[in-house]
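Every protein chain but one is kept in place in this view of the complex.
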Amino acid sequence: MAAAAAAGQVDADTFRRLYPDDYLRKFVEQGLRPDGRPLAAARPTSIGLGAVSTTDASALVKVGSTTALAGVKCEVVPALPEAPDAGRLVVQVEMAPLCSATTRPGRPSEGAQVLTEQLSALLGSVVDARQLCIDAGKVAWAVYVDIYVLDADGSLHDACLLAALAALSSLRLRAVSIDESGRVQTGAAAAAAQQQQQGERPAGQQERRLALSCQPVSLTCGLYRGRLLADPTAEEEPLLEAQATATLDESGAVLGFAAGGTAAVGQIVVVQCLEAAKMRGKEVRAMLQQALEQAGLAADADAS
Amino acid sequence: MAALEQQPLLTDGHRRDGRAYEEFRNVFLKTGVISQASGSAYAEFNNTKVMVGVYGPRQSERKVGYSEQGRISVDVKLATFATRQRGMFGQTPEERELSALLATALEAATNLASFPKATADVYVLVLEAGGGELGVAATAAALALADAGIEMFDLVTACSVSRAEGALLLDPTVDEAAREEAGLTLALMPACSEVTQLVSRGPWTSSALREAMELAMGGCAQLDALARQVLKTAAAEAAARRQQEQQQLQQAQ
Amino acid sequence: MASPLISAGEVQWITAGVSFNCRNDGRQREDFRELSAQLGVIAQATGSARVQLGETDVIVGCKAEIGSPDPERPDCGRLVFGVECSPVASPAFRGRGGDELSGELARALERSFYPGPSGRAGGVDLSALSIVSGKTCWVLYVDALLLNIGGNLHDALSVAAKAALADAKIPKVEVVQGEDPTDEPDYEVDDDPQQAQRLDVARVPLCVTVSQIGAHSVVDLTAQEELCSSASVQVAVDASGAVCGLTKRRQKGVDPSVALEMVEVAQRAAAKLHAALADSLAEQQAQQMSVG
Partner (left out) sequence: MERTDGRSAGQIRTVRCERGLLTRADGSAQWTQGGTCCLASVTGPTQCYASSKEDAERATVDVVFRPRSGLAGALERQYEALIRRACEAVIVAALHPRALIQVVLQVVSDDGGVLACALNAACAALLDAAVPLRTLCAAVSAAHTEDEGGLLLDPTAAEEAAAAATGTFAFLPLLAGGGDSKGDELQLLSSQTRGRLTTDQLLDMIEAAKQGADRLAAFMQQSARQAAPLAQ
């Protein structure tokens, strides 16, 4: 089948569409990827904070072409009777119909639901819900993290997790005040109300950061003809024999290892994935720190 | 908050954000923003941010049946965090109506006969609703259709006009629109001077309507110049990239 | 909705007829078909009306219930619109087939009655529906049922909705506060029809759809004529002739001057439509009085 191509009868784009596997193989044999990257390199990554002004915090993350936008909105809600001293963190991943040719409007796709489940579990362990309590048994914060995939060009887990982490890292919970009648005010009005009530029992809270127990960063790797490709694109993903997403925190602890594919992998591959994810985590965390500092939202900015 | 609501929108011939009455917000348009789409565009008018992806023309879904003409199927969604009040997943009646209005605005400009039996899916996601979403979405969607290489008779540009405190305001923000006496959104095919969509709210007299439409058409012409420039720049960049690739290829050989 | 078929010959015939200002049924371009509006067709409803516009036949009933106001407009009542596309009218409405059309029609109705985003425009004085500010108000559910589709649904629906609201008799409510001021107050609804209050619908606009057939603006299209039109503008016009709402429909664009001309046609036609409906309403209400 590739005979015609070998004879130079089709141009590169046609070859790429007709024989995607041969196309990728020719690159990988040379130790390269179709986009010019080495096999073990992730795509260029950018983090933009505060992209959407109607949110309490937002982050736009691009990993190559893959784009994810996370928006955080906080609402004061009645505390749940089963968890009176905790608030709620609700994570939802939405694959907008415009993100790829296979997503259609309507019910959330399987991919979006799997991501929602993975990220809910992960972020649930990073954010202690007890810090979202405002007045035990009465009111608490509900923090909604909605992540929209705007361009699905592979390795969605990594981009979505990074977007959510960046948005949550830059989040400031607004000041809250509760007056005698139980009326809840937030934001500037609350801060003013607290000033007036000084000396009395401080009902409510100052503006504060959200404490994250760690900074999880993930890297997806794919196995292709015995070689490991880091951060695969949408073009590469269907050709991979196996794919693994490793999520590690800054101490090197594994917070998630999700693998699957049509071929089984050996221990060496598992170790390589974890190692690659560890390296990638360092790189990404530095990037996040820089973005936070630029926005004046870094963790240590509060002290000064 | 309450104090701000009572303050006038207009002072000394200027609006709250410092614009003149007939001035646009900062407009940013860009095509080719989604790698997976046949065509895409992003439009930002200060706080109104809209992303559009066009897929197709591709085979129509079986349930819609045969049609000699091509179809444009439009789906508009607001991100849950696009508005002050958190929205919901799933489409609201307002979004469905926006989709229908937008489809009308685009159909007139598209050569539907060029893709029989097929559908061009236009997916719109409003990332932030800062006012005038319909107009911004129509402008961006037409750019995305052009970016997808779908045959068009003309571009479509659209903008809104509000009448508030006795003045006509071009490209109103969400705060201005909330306090308007009347408003309209007009979509225009600027080169052939055809109105493809016209939606108004609130009472208009004939003369005021005419005046507002003229203002909106002037706005559309301004946007058209910008949109064409964006398309030209994108085409020039693509050509340059191709040339570069070819040179590299020749060197390699 | 699966559109009925039309042949090229029929299109040409209708288009030519329009250009001679003589349509298939003998009407001129700006003539409406015969309008009949019957009030009080549903005994249990707060107000109801059946409107026939040529072959098009719709029923609108409204039901008043005590509910809570929109938090953004605590001093106003609410109107909730719904349109049911019954399979009686077209087999295409079986299952969920009519959902898209009914959504579109309901939104169009809502927009002609409801205040715009600024809360200033709008035909009904919603503050008359308020009972206790911020707590309770009347919620009027306005539900339409399409019985037969013979073209120009929007206009027929807007006439029917206005007639039904004109027919509506909102019962008088007394708020009874218990001894403890923190208790929820009770609401006593007076069922004496003499005490009931009518809504002022004088300022409610009517919708007129003006379409382009060939190079002419035509109102009140039949189902056949609708298939020959490539562009139309729905205009809501109030009794004073002011344009209250405007939406362009259908595939083709129109020249701006033509658009304005279509609006003027709508204003002229609306004046006649308003007069016809007002006469019909006055007559029937007078009859009801004399019977009552």
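A, B and C are the chain letters, set down in written order, and residue numbers restart from 1 in every chain.
Everything below uses one rule, namely that a residue touches a chain if its C-beta (ideal position, glycine included) is under 8 Å from a C-beta of that chain, and two chains touch if they have at least 3 such contacts.
Keep in mind it's a predicted model, so treat the numbers as computed, not measured.
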Which visible chains touch the chain that is not shown? A
For the chain left off this view, which of A:Leu39, A:Val184, A:Val270 or A:Ala295 is in contact with it? A:Val270
To test your reading of the contact rule: which positions on chain A touch the chain that is missing from view? 110-111, 113-114, 116-118, 120-121, 125, 244, 249, 252-267, 270-271, 274
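The rule is simple: only the chains that are shown with their structure count from here on.
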Chain contact graph: line, ring, star, complete or other? line
Chain separated most widely from chain C, comparing mean CA positions: A
Distance from the CA centroid of chain A to that of chain C, rounded to the nearest Å? 48
Averaged over CA atoms, how far is the centre of chain A from the centre of chain B? Could you give it in whole Å? 29
The residues of chain C that touch chain B in their complex are 2, 100, 103-104, 106-107, 111, 116-118, 120-121, 231, 233, 238, 242-256, 259-260, 263-264, 267
Considering the complex alone, what residue numbers of chain B touch chain A? 1, 33-37, 40, 47, 49, 51-53, 55, 58, 75, 77, 79-84, 86, 89, 91, 121, 123-125, 127-130
Which residues of chain A touch chain B in the complex? 51-55, 58, 65, 67, 69, 71-73, 75, 92, 94, 96-101, 105, 108, 144, 146, 148, 150-153, 189, 234
